[in-house]
Each structure stands twice: as C-alpha cells, then as structure tokens.
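Apart from one protein chain that is not included, each protein chain of the complex appears where it belongs.
As written, the chains take the letters A and B, and residue 1 is the first residue of each chain.
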Amino acid sequence: MVVTRELRLNTRGRCDVRDITEEVEQVVQASGLSAGTVTLFCPGSTGGLTTIEYEAGVIADLEQVLDEIVPPDRPYRHHLRWGDDNGHSHVRAALIGPSLTIPFVDGRLTLGTWQQIVFCDFDTHPRSRRLVVQIIGE
Amino acid sequence: MVVTRELRLNTRGRCDVRDITEEVEQVVQASGLSAGTVTLFCPGSTGGLTTIEYEAGVIADLEQVLDEIVPPDRPYRHHLRWGDDNGHSHVRAALIGPSLTIPFVDGRLTLGTWQQIVFCDFDTHPRSRRLVVQIIGE
Partner (left out) sequence: MVVTRELRLNTRGRCDVRDITEEVEQVVQASGLSAGTVTLFCPGSTGGLTTIEYEAGVIADLEQVLDEIVPPDRPYRHHLRWGDDNGHSHVRAALIGPSLTIPFVDGRLTLGTWQQIVFCDFDTHPRSRRLVVQIIGE
C-alpha cells in the first residue's frame, strides 16, 4: 500500500537546517500502516535531507564544515550561466542528497533517541518548500 | 508490485556526470504503475547517484569541489594493493552513495523543474555501466 503526502515549510535559506521529525511521524501515524518504509524527497536541486542530533551546536558545526568544503563566497561557474549566486547551494545539495529512507515498525519511525530528520535549505534566499513523504507498507 | 529493469550506459569516466532522468521516467511509465518509489542503484564501487541541475557550469563546480576534497593526483593506499590508480574514485563513490530513491505519483517522478537524476562515474577510465532501476508501487 502506497500513501503519498506533502510537507510544506518556509525556510530562511542560507543553510537553514530544519527539524521535520514530528511532521513525518504524524504522516506515518495518520496512514494507519504498521510496518514499512518512509521515503522523503526534496523536489529541487538546492535542498538536502539527512539526520542529525538537532542541537544548535552540532548544526553550527555542520554548517562550518560545509562552509569550508563548499565555500559560499567564491566564484562558481554556475553563476556565469544564469547570473545566479547559489552555485555552492547546488553542490551541497548534490553531496548531502535529495532523499532519505527510514523504516517504521509498529507505526513508529526507527530513529535513535538523539536523531532527528532534517531538511537543509542550502539556497541563498528564503524559500517556500514542498517535500514529498511517501510511505510503502502494510 | 515490484518491477526491476536495467539501464546501460557507456561513460568516459573521470567524473563523467550523466543525466539519466529520461531513461528512468520511461521505466516508470512503461511499468504502468501509478504511485510508488523508484530505487536506483549502481552495482560497483566507483560510481554514485544523486540529483543536480544538469547544467555544465554546476557540473564543473561539483567536479571542482570533489577535486579539492578528494584529489585525484596524490597517493592513495588503495593503489598499493592492486596497482590501481582509482583510490579517489572509490572514496568519492562512498561519499556520494550508490543509491537514490525517488517517489512517483500519477506515473510521474516527483522531481523539481530544474532537478535531474545523475549517475557520476568516478572511475579513471571509460566504463560500460549497468544501473539497476527498481520500482515498488501500485
């Protein structure tokens, strides 16, 4: 059985890391399904999905590492194409990846205690985002 | 219902990033399934799957970042084992990841407008690649 829902959120952009765990849990519970897999997907090439302990310190640490390996403030060839300023956003999104799959059992996500689902908006300005939540289960 | 197909492509290697969106769309449409999840998988440890805006500038930006964080032109311990020259290819593939899952609804992938599915061949020579496309849906 397949259940597809959407989450909507307004982000600030600029590496805005948002905890969406509760919203995903609610979709799973509302589905009435007991066991299966949730697939989360970001339609768009400047956002990523992963899990992290949602704590301000480690979120800042993640942003610092991304600032070092994919710096926001240098030229990107992407900028020459459209006059965009978000070359680093695209590269970060490709590295983190646009999808995440999480098993659920007895109607509950199999997350660890200190593990949250996060959507990372790497774009350079506030965005109104739509994320796909798809459940396959029984 | 499970449908499994293969895509075949010949790459140039050396960070050859290839747009496979249309081929994946065709597999979904040919399946006749309406809603579900497509899992793409690269059998092999020197290729990766992700999404990106398929535009030459940002593809070059991705390659530049990978050249910086996983340089091709330095010693790797992997080379000592087999006399290989592709240690960086393996590390890049492990970072990007070998799989990608994308929901589809009404027979269409839930990709964003400027978001394409790409296979990245990180190996150091041209390869004949086989990718697995598996659909689970209804």
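Worth pointing out:
Keep this in mind: a residue touches a chain if its C-beta (ideal position, glycine included) is under 8 Å from a C-beta of that chain, and two chains touch if they have at least 3 such contacts.
In this text the structure is predicted, and so the values were computed from the model without any measurement.
The set of chain B residues touching the chain not shown comprises 1-2, 4, 37, 39, 41-45, 69-70, 76-81, 87-88, 90-91, 93-95, 97-99, 101, 132, 134, 136. Contact between chain A and the unshown chain involves residues 35-37, 50-53, 55-58, 60-62, 64-65, 68-69, 95-97, 100-103, 105, 110-112, 114-116, 118, 136-138.
In this text, only the chains that are shown with their structure count from here on.
When chain A is laid over chain B using CA atoms, the rotation angle comes to 120 degrees (nearest 5). The distance from the centre of chain A to the centre of chain B, with each centre set as the mean of the Cα atoms, comes to 19 Å.
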